[in-house]
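One structure, as structure tokens, below. Some questions next.
A single protein chain has been omitted; all remaining protein chains appear in their positions.
Then we have chain A:
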Amino acid sequence: MPAVSKGDGMRGLAVFISDIRNCKSKEAEIKRINKELANIRSKFKGDKALDGYSKKKYVCKLLFIFLLGHDIDFGHMEAVNLLSSNKYTEKQIGYLFISVLVNSNSELIRLINNAIKNDLSSRNPTFMCLALHCIANVGSREMAEAFAGEIPRILVAGDTMDSVKQSAALCLLRLYKASPDLVLMGEWTSRVVHLLNDQHMGVVTAAISLITCLSSKNPDEFKTCVSLAVSRLSRIVSSASTDLQDYTYYFVPAPWLSCKLLRLLQCYPPPEDGAVKGRLVECLETILNKAQEPPKSKKVQHSNAKNAILFEAISLIIHYDSEPNLLVRACNQLGQFLQHRETNLRYLALESMCTLASSEFSHEAVKTHIETVINALKTERDVSVRQRAADLLYAMCDRSNAKQIVAEMLSYLETADYSIREEMVLKVAILAEKYAVDYSWYVDTILNLIRIAGDYVSEEVWYRVIQIVINRDDVQGYAAKTVFEALQAPACHENMVKVGGYILGEFGNLIAGDPRSSPLVQFNLLHSKFHLCSVPTRALLLSAYIKFINLFPETKATIQEVLRSDSQIRNSDVELQQRAVEYLKLSSIASTDVLATVLEEMPPFPERESSILAKLKKKKGPGAVSVELEDGKERGELNGGGDRGGDAAIAASNASTPSPSADLLGLRSAAPVSGATPSAGSLLVDVFSEAGPAATSAGVNDDGFLRFVCKNNGVLFENQLLQIGIKSEYRQNLGRMYLFYGNKTSVQFVSFNTTVSYEIKSRILNVQTKTVEPLVEGGAQVQQVINIECLTDFIDAPLLNIKFRYGGALQNISLKLPVTINKFFQPTEMAAADFFQRWKQLSQPQQEAQKIFKASHGMDTEVLKAKLLGLGTALLENVDPNPENYVCAGVIQTKAQQVGCLLRLEPNAQAQMYRLTLRSSKDTVSQRVCDLLAEQF
């Protein structure tokens, strides 16, 4: 610390610091510090009065020692004394010490606060600034409590100096960020907003940071700032570069202020007032115009400042998304940047274009740059820029250019970085499916995908190929041929073997006519891959072999031989062994007819009326963005085939299709009783989840929701990106739910945000959530706790809305939280006599709800019992005279009341029907529980 001037240069301090720097070892340093501390202690001893200079010097030394990492437990008092000094340097050191070393020592805090208060009320602007800086640097709750009331007054007072106003605004911003509940703007709001009109640009810059922060929390109160901001912006934008003197930065007038103003405007929708809007549009046009002008300086600072404003303006244009003209201009401007020398500019341009691509007005304009973007993907040296280029290609893809883009992405995949391959594969798969008009193209693309990047192709992708091939007759022959050819490569990926095994097993007969792909050749080809594969693939191949026996009886002997070999029939893996034994027996015992029935071609995957489309139609109103709608339609086409009525389509992708897993025969899938194989359906939809956010939610959530009526833990939702696990516990009328959000990708999710929405005014449920971290790292899991209080009985479940950005694209998922009225059941045990007495008491017609329905799952006794217990009621034994029937009793606990509930379930095994009767003291409860339960059996 070199001496500043003779008066201020603390020689002792400089000597001390240079001593310490000269220390050879740590021990020597500690010795020197101990010596100095002892010296300072003896100086600070009560009986001597020190002058301000030495006090300042010793406090400085203490501060230095503290910053070296040693504990300081004295000297606070001296520092506080310095605060009341009249000399700037002494006061400054005092404040410095306090903001670094303050602790919540009660008596000292009082003294410090007193000193700060004195300085704030002094007329000296320097002292006021020092005090404000100290408050902001400490920024603790105590500080906020003491001064949050005072600072707004200073901020808006007419006679406050500009520099103090600046400090006050920033200090207030800091306090607001630290403890928002203590900073109440209330009456000051309008005056703070009017700071935007202040003469001094510095004050405006400081105030605008504060206003942006405040208005993001309560936008309505600060609405008036929009017009002020617009007029300020227009004044700056239209000013010549020399007008603003100090605030002109390399010929750009007030770049920071402009950026902040534009950012503030992004908190609000487009202004409704025509005049204001006109002025704003004018401003934005001017900014875009200025970008076209030749640069006034060659310095990088000039172009940086100019571009900063430009990009902020473009994000505002995108935010408004209502001015086609501006959007197209922005897009053209960005197009120029795509070829700029500066890597950062290229990155930013690609990123902004990504958002532009999703706007209906500029989508076409973005598409004109396709060649440049593809070129960027190929030649760009920086991986992050390449990634953005890939994102943009994905975003700009539609039916017209899908083939080109998919082809480019596929070829890029061969050289892509490992870190983004997984994402690329997913994107290619989605695009190929979304925009496929020609199935052979689709099959080719996906097979190519598996060939190029087999490791990164997830299960879902190849499941999907198989489903589509099975559902579409016209493509089966082609698929079989292509797969056969692909398998002939000397080394092919395991996923390829899986697809090949499945497709040849089903449709091998379609190409058997050709002598080059005769049955035996097909079999030998498959079997040559067998030994290189993992167990699940081998299992799949075994199934394919048994299918071959059915398709081509001539191969029977060969295949039986293979199955009979020790490596199959005595395989150490239980699954493989079982398959080998069973298939061998099946092939030798069963007659051809039986075999043909058992090993029949897989039926098309069932399709049902899509709830996704229904929801999409509903959303068609003002809010829905066109791209999403398009997604829906196009998907419809693919699955539904030629007919435009895409309704049937989504279907295949929709839940509750039988598990498309490796089991071809469905031999074992006959068994699962619970029907709760969670991933079965969701797997399929997931490929899309990125594309159609609204769609996904509707499709899966009902299914997920109903699965949780009788259980508390499990996987609520799963797609390609995200898995949501749930764990919940209920006691009386209270419940606690743990949600686990697992990021399945290797890329982090940003601005991850979840909200639980429920109609509060109906006073039915009390739901409290804790917010989650906005960043979810790749592969990481975050937990959220939701506390639920049931106030009275209810029907609708709360909605969980999850938003996050994945690779730049906004994902939006909404799910029904599985909170149902039966969760608040308390089981009640009672004897037969009791039960029937109560049953009779509840005999009014509206108290009873009854349903007769067909069993949709097996009628296994144990499973039924488990479900009834899972419902939360007590299962009463020996009550009903008919032992086949089930009788349950429970009390639903809500805050308002307790509702007793009796249940009787009469299964009819012959007809596979159930009759469910519910009686409770409240009609809505009977009805709701009855409805819920009817879906479960």
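Throughout what follows, a contact is a pair of C-beta atoms (placed from the backbone, for glycine too) under 8 Å apart; a residue touches a chain by one contact, two chains touch by 3 or more; residues count from 1.
In this text, contacts and distances are computed from a predicted model.
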item: Missing subunit (named according to UniProt) among the choices "Adaptor related protein complex 2 subunit mu 1a", "Ribosome biogenesis protein BMS1 homolog", "MEIG1 protein" or "N-acetylgalactosaminide beta-1,3-galactosyltransferase"; value: "Adaptor related protein complex 2 subunit mu 1a"
item: Among A:R11, A:K31, A:R110 or A:K585, residue touching the chain not depicted; value: A:K31
item: Absent-chain contact - pick from A:H76, A:R329, A:K403 or A:R538; value: A:H76
item: Among A:I17, A:L50 or A:L108, residue touching the chain not depicted; value: A:L108
item: Absent chain, residues of chain A that touch it; value: 24-26, 31-32, 34-35, 37-39, 41-42, 44-45, 73-74, 76, 103, 105, 108
